[in-house]
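Excluded from the complex is one protein chain; the other protein chains are retained at their positions.
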Amino acid sequence: MFIKLLERIQLTIGVLFLLVFFVTIIIQVTTRYMGISAIWTGEVATYSFIWSVFMGASVMLNRREHFKFDLLLNKLKGKSKKSLYLINDLILLVFTFALFYFGIVVVESFWNFTWTSLPQMKMGYVWISIPIMGGTMVIYTLNHLIQNIKNFSGEEAVK
Amino acid sequence: MIGLLLTGVFIVLMVIGIPIAFVIGIVSLIGFMNIPYIPEALVPVKMLNGLDSFVLLAVPLFILAANLMNSGQISQKLIDFALSIVGHIRGGLAHANILVSMLFAGVSGAAQADTAGVGKILIPNMKKQGYDTETAVGITAASSTIGVIIPPSIPMIIFAGLTNVSVGALFLVGIIPGVLVGVAMMILVYILAVKREYPTYQRASLKNFMKKFLDTIPALMTPIILIGGIVAGIFTATEAAAFASIYTVIVGMFYYKTLKLKDFPKILVDTLTLSSLSLFALAAASALGELMSYYQLSSWVEQFFANNIDSKWIFLLIIIAFFLFVGAFMDAIPAMILFIPVILPVANSFGVSPTLLGIITIMTLAIGLVTPPYGLCLLLAAKIGKLPIERSFSAVIPYIAIVFVVLLVVAFIPGIAMYVPELISPDLF
Partner (left out) sequence: GCGDRVTGGSGEDGKIKIIAAHNQTSPENPYQYGMKEFKRVAEEKSNGNIEVEVHAGTLGTSESELVQKLKLGGADVVLVSPGFMSKTGIKEIDLFAMPYVFESYDHWEKVVDGKVGDKVAKMINKKSDNDFKLLGYWSAGVRHYYGKKPLHSIEDIEGMKLRTQTSGAIADYWEATGAVPTAVAWGELYQALQQGVVDASENSYPYFVQQNHHKTENGKYITETAHDYTTRFLLINGNKFDSYTEEQQDVIMEAAQAAVEKERKVVKKQEEEYKQKAIEDGAEVNQIDRQPFIELAKPIQNQRAKEINTMDLLKQIRELK
């Protein structure tokens, strides 16, 4: 339940940022033709875009839809398939935790840097998308691991 | 040493089924751990910076446009129109499959959207008409590679961003090669169709044809407005992509009335999830590219070519062979992020123009879309046709061979690809 809810929230945030950046680009073209300066549009669009990509990437990890080469996974059956999934998830867990951990290091270092066109905005608001992505990826991967261990003697591997 | 180690890790992780984007990220993390005094935190730093580019905003926008076309059944209109033109030739549905990919390519920047949208309609249709599944899958997969050769094209936008070449120029360069690939494929289909006695589709009456044509005009206008707008400087590539989406919404909602407000949440979610896949891979590739910069790989490659290769033609053949290999394992975007900065200075020293390098790279990597293990269009088409990858790949080989021949022609007779751009906009070159 919690995982479902988390995924839903994250997907909604991603879509909202997608909409923000879409609208911002429309504003940019329109204002340029009207001869109005809207220099902030570039940064707002790019940073919303970054947020939406990172949120989407995390959701897709939960759904196991990142492109992979699955010839070996498909060849294996039963316990050996589950074991391979366990190994993969452990590796992913280490990497996503590294993203989370180093993401926090980065947020701490750059929190007070400011945007160029909107100096009242902190760069921290952009950088924090990394530990949020990393952290949710850790949660999703842990969930995969737990589900897999629970069902280890069951019939099919949990995808 | 470390280079070999990292390559080994890369291969092992890929084979055991870790997603490619994560393989790239893990390898760069290990690489950075091996360099003392360079912090590992550079991995996330570079991932974010890799996305911090206005040009990249075009990627989700073009995917949005393609999704809108599929949801709004504009793809179906294009198929009907294509059928009314080539349906009556022997192998009609197969010809239409190729022609519609060329039309679709003029609006869409990615090939996958074409495979998915057109494949879902045409693969079952072709099977019903008596084509064997191999042919249906092979033609669908192979012809959708035209999507990234005929402009607009997401890989071209990425390439332009990496090399400071004008996107408009690269778009123009893609037109003739893209059309050539399509026509050559149709010739092959015709030969096979006669030999294997493929069915024909009933010939459309002139009245029916005109009706289909008029009906399709709003959809056909999109590429003209898009390319025209970019070349004439009315908007940048990113803005053009936004415009394509709005235009498709207007056409779909108010002209065809096939697009409904309730479709939008799903379209947006699909756009987000699909584009975040390639863009996350791009972000990870940026980190790996950074690692290669610290190892000064580009100067090493430059020296290798300077000391060993003195022919421009051999250089181009090496580039083609290299990207054929890389493209089999990796998406076009990360492949370019990683290797174009390394190759570009060498290309300059051989006097290969960046636009020519661009079209060669993009055509070669387009072949990678249908070569296993990691050919996205092949995987998609095989899934739709419920055909094992190995059999899908053998079905696609004759058509890849055609793309390859056109690629060689374009590489070694640059005048062909450059004809349209030099005609329309000589000052760009």
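Per-chain residue numbering starts at 1, and chain names A and B are given in the order in which the chains are listed.
In the analysis below, a residue touches a chain if its C-beta (ideal position, glycine included) is under 8 Å from a C-beta of that chain, and two chains touch if they have at least 3 such contacts.
Only a predicted model underlies this, so the values are computations on that prediction, with no experimental measurement involved.
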item: Options B:Asn70, B:Ser84, B:Ser153 or B:Ser166, residue touching the unrepresented chain; value: B:Ser166
item: Of A:Thr12, A:Ser80 or A:Thr116, the residue in touch with the unshown chain; value: A:Thr116
item: Residue of B:Val15, B:Ile35 or B:Met253 touching the missing chain in the full complex; value: B:Ile35
item: Residue numbers in chain B that touch the chain omitted from display; value: 1-3, 35-39, 41-42, 45, 49, 52-55, 161, 164, 166-168, 231-233, 235-236, 290, 293-298, 300, 341, 427-428
item: Interface with the unshown chain - residue positions in chain A; value: 32, 35-37, 39, 41-43, 106, 109-110, 112-117, 119, 123
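Throughout what follows, only the chains that are shown with their structure count from here on.
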item: Chain centre separation in whole Å, for chain B relative to chain A (CA means); value: 24
item: Touching residues on chain A, where the partner in the complex is chain B; value: 11, 14-15, 18-19, 21-22, 25-26, 28-29, 42, 45-46, 49-50, 52-57, 59-61, 63, 65-73, 84, 87-88, 91-92, 95, 98-99, 102-103, 105-106, 109, 126-127, 129-130, 134
item: Complex contacts: residues of chain B adjacent to chain A; value: 13-22, 25-26, 29, 39-41, 43-45, 47-48, 51-54, 56-57, 60-61, 64, 235, 238-239, 242-243, 245-246, 265, 268-269, 271-273, 275-277, 279-281, 283, 329, 331, 373-374, 376, 389
